[in-house]
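Apart from one protein chain that is not included, each protein chain of the complex appears where it belongs.
Let's look at chain A:
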């Protein structure tokens, strides 16, 4: 069994809801290891109610078809955090039009951050809702260019 090749294949699996980033970029894949029963992939779900959790497990299984038996383990502890999003992942999010988290998860969520528009870089932006098209994002708009955009909430 080629763990390196399997890891390479796994690293290409996109997130089903934000395909600009991979599951590894987001820190959802916690481990890939060889066991007596084949490969074991440890996944940490993002939000409790994230409807993509089952789909992500299916995508991982599909990507690793050909590497023998694959077991998916869902690990809740420690809880997933946006601190685990990789530097590369943050850049990809920004280019995709989603502003990555601007502070570490433990920092207060009481303060509404000042965001720059990911399209025109204007600092004149406004939060429209703390919630967005997926559980992990809030909805914003740029007052200068008029475009709506999303913010990946620190979590």
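Simple rule for what comes next: contacts are C-beta pairs under 8 Å (C-beta built on N, C-alpha and C of every residue); 3 or more make two chains touch, one makes a residue touch a chain; residues count from 1.
Note that in this section contacts and distances are computed from a predicted model.
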- Of the options "Sigma-B regulation protein RsbU (Phosphoserine phosphatase)", "Heat shock protein Hsp70", "Phenylacetate-CoA oxygenase subunit PaaC" or "Urea ABC transporter permease subunit UrtB", which is the UniProt protein name for the chain that has been left out of view? "Phenylacetate-CoA oxygenase subunit PaaC"
- Query: Where the complex has a chain not shown, which of A:38, A:51, A:123 or A:146 is the residue touching it?
  - Reply: A:51
- Of A:62, A:79, A:103 or A:124, which one is in contact with the hidden chain? A:79
- Query: Given the contact definition stated above, which residue among A:20, A:34 or A:135 touches the chain not shown here?
  - Reply: A:135
- Note on the structure: Contact residues on chain A toward the hidden chain run 47-51, 76-80, 105, 109-110, 128-133, 135, 139, 153, 155
